[in-house]
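Here's the structure we're looking at; comments come further down.
What you see is the complex with one protein chain gone and the rest in place.
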Amino acid sequence: MAAATPKPPGGPAAPAAGHVPKAAPPSGPPDPPPPGDKTAPAFIAGLQQTLPGAVTGVSYWVGDWTIIVVAERIVEVAEHLRRAAGAAFDMCSDVTATDWPPRAERFDVIYCLYSTRHRHRVRVKVKVADHQAIGSVTHVWPAANWLEREVFDMFGVTFEGHPDLRRILMPEDWQGFPQRKDYPLEGPGELLMENPIDWLKLRQAIDEADIE
Amino acid sequence: MFDTDELVLNMGPQHPSTHGVLRVVLRLDGEKVVDADVVIGYLHRGIEKLSENRSWTQIILLTDRMDYVAAATSNVGYCETVEKLMQLEVPRRARYVRTILCELQRIASHCLWVGTHAMDIGAMTVFLYAFRERELILDLFEDFCGARLTYNSMRIGGLPLDIPPGWDKKVLEFCRIMDSKLDEYEALLTHNRIWLERTRGIGVIDGEDAAGLGLCGPALRGSGIARDVRKDEPYAAYDELEFDIPLGAAGDTYDRYLVRMEEFRQSLRIIRQATEGIPEGPIVGKVPRLIKPAAGETYHAIESPKGELGFFIVSDGKSTNPYRFRVRPPSFCNLQGLRRLVRGHLVADVVALIGSLDIVLGEVDR
Amino acid sequence: MGDAIAFYTLAAFILGFAILVISTRDTVHSILFLVLDFLFVAALYVLLGAEFVAVIQVLVYAGGIVVLYLFVVMLVNLKRPPEVYQDPNRRTRMGYALAGAVLVELAAIATWGYVTPPPPAAAPSAMPVTGNTEQVGWLLYTSYLIPFEVASMLLLVAMIGAIVLAKREL
Partner (left out) sequence: MVDNFVIPLLQIVIVLNATLVGVTYMVLLERKVIAWAQSRLGPMRVGPYGILQPIADVIKLMIKEDITPARADRWVFTAAPIIAVVPAFIVYAVIPFGETAHLFGRTITLYITDINVGLLYIVSVASVGVYGIILAGYSSNSKYPLLASLRASAQLISYEVAVTLTLVSVILMAGSLSMVSIVHAQRDAGFWFAFVQPIAFGIFLVGGLAETNRAPFDLPEAEQELTGGFHTEYSGMRFALFFLAEYANMIVVSSVATTLFLGGWLRPFPNVAALAFLDVIPDWTWFLAKSFVFLYVFIWVRATLPRYRYDQLMRLGWKFLIPLAIVNLVVTGFVKVLAG
């Protein structure tokens, strides 16, 4: 586990130097398994029974249940959770991602689900590698449309079968994926805004260096 | 020779009724909307990215800048998420004051909504009436924390300051004033025939579709789904207070209007109970000097005036800033429903529907 | 003398605008000249002492019908080059022949009117009413009742036809 190698954070994180990679970035969330006195809700067991092999782990932390699912089977899992009577997750509250660069499957894509019938929540998590496409759940929850677009925009995770996978918050022609950990907090974007001439010169210099 | 063209109308990002810098590209057949492409991102400031590079306490003031007409709600939502992640106990007094602030903020936000919504449909007097009352709430907030818009009014584990002496009296006085003013708004709108014609049957969406589309808050309750985070997953002091969840039936603009108008009254009811029942005691719990939650992640939602405001926060347990900070903005998810709602309606209904969804672009784009 | 000057000035304007109507390339400008033409024709009626007809001319033609023309022209995509509208099957010769026929007809009528004295008009004194409007009304409902009613029936039929054509899914 990542938490096993604690390292002092080196004083308060200097925000201005945000793009300097911190020493030994964490390689993944802890995803602690549920403690012995907690039994998983029935719908998780139901999911494990109906779709054997799809669930690779169940985690519990500060009252939240998380199901970790194989990336290839996310659409099946989503359909099951939407339909199954004991689950009935009719609302997709959120789709988001986290970036853990040292890991091979660097992205966690997280679906926060809620059921208005049973009033319970669950998070579904899949691990996705860079350039690996996962299935879109837009047909299960139309709400996922924009949320998946935002994940695509910010992290570059592609969703197969998404009806309209475009950038949503950043301009159409933007390069790079801002929420990735290796994307600098400050950079050419601001320089471009404040001083376009210098930015052009800088880019020319970079291009020439590339050619040489 | 007689083929007809669709007219592409670019509404926004500079348009009086898109409530900020929203852009809607409408494809029109005459005045009828065939399709709409909602373009956002003009107010994107990268608050999520920025927050991952700020300390846990510094983020509170970034949350002010999201839903800037209901900043206190965002403060509460963020602080509660961190408290959940750290398993901190918040004193009862602080939870009561948080409840009062949240509900005052809900009234302020709904005031802005009813004003602009009515203005979009052409009734301009309600706009000024509603702003008159919003001013009273801003005065209350000024008394509490010194600011009128971006309050920075919360701390992890409690409140920055206790309420000033006599503040609770002023809050009760405000409730008394607001009661009669609500009747004034309703007299101008609720039974007005033009208002009924403009809102009834406009943007109808049934409960199942609304939930699937991710609509939340009054937009979802207008379709008859009893989903309110305050009841379902109580936070602050809501489990100790009595209030009802108003529901719509038809799921049209008029029902969403009625739901919000009733929410005004329920908020006043909550404020009255909470103000009269504020317990004595400390205002901050036992908070470590350096806020550094253990490694882990959590999602916590509260009911903002717009709907379910969720925070998904990942801590790596090592640094003094969150590893991942994600906001689930209610306006963003509600705005997504716009395309589904406007299809087949007229241009004039588009502005009515934007108003009926009650969006704040600061929150949509973050 | 004054009347003659006014008449010829107005007539010159009417003809000038009429030529502009058919010679202007921009359709909207052409329609605007048509409106001006109608207004000057109305002025001609005033000169003849027929205020009622003048006002109706403005109300119906300038204010009503041409607005609808304008409506149509605005909605048709005029940004396309005029070549698009060139009909290859257009029968230019037939057009000239028709125009010639109309010209001959006009000339015949003018000559006829010139050589034969005008029939005695219904003397205003014979009518029991005075005033321009009243006289028009009197004539319409006495001497010209049948043409008037036929015309109104025709318009009613045209109106219903237009509604049926425009709203297919009634």
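Per-chain residue numbering starts at 1, and chain names A, B and C are given in the order in which the chains are listed.
The rule is simple: a contact is a pair of C-beta atoms (placed from the backbone, for glycine too) under 8 Å apart; a residue touches a chain by one contact, two chains touch by 3 or more.
The structure presented is a predicted model; accordingly, all values stated were derived computationally and were not measured.
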In the full complex, displayed partners of the excluded chain: B, C
Chain not shown: contacting residue from B:40, B:94 or B:118: B:118
Residue of C:10, C:32 or C:139 touching the missing chain in the full complex: C:32
Hidden partner chain, touching residue among B:45, B:92 or B:132: B:132
In subunit B, positions touching the absent partner: 7, 9-10, 15-17, 31, 118-125, 128-129, 132, 188-189, 192, 194-195, 197-198, 346-351
Contacts of subunit C with the absent chain, listed as residue ranges: 26, 28-29, 32, 35, 39, 51-52, 55-56, 58-59, 62-64, 67-68, 70-71, 74-75, 131-133
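The rule is simple: only the chains that are shown with their structure count from here on.
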Touch-based graph of the chains, sorted into line, ring, star, complete or other: other
Chain pair whose interface holds the most contacting C-beta pairs: A-B
Subunit A and subunit B: spacing of chain centres that average the CA atoms, whole Å: 25
Subunit A and subunit C: spacing of chain centres that average the CA atoms, whole Å: 73
Partner subunit A, residues of subunit B touching it in the complex: 40-41, 44, 46, 48-50, 53-55, 58, 84-85, 87, 208-209, 211-214, 216, 225-227, 232-233, 294-299, 301, 308, 310, 312, 314, 316-321, 323-324, 326, 328, 332-333, 336, 340, 365-366
Residues of subunit A touching subunit B in the complex: 2-3, 6-7, 9, 12-13, 15, 18, 22, 26, 29-30, 32, 61-64, 66, 90-94, 96, 98-99, 110, 112, 116, 119, 121, 123, 141-147, 154, 167-171, 178-179, 183, 185
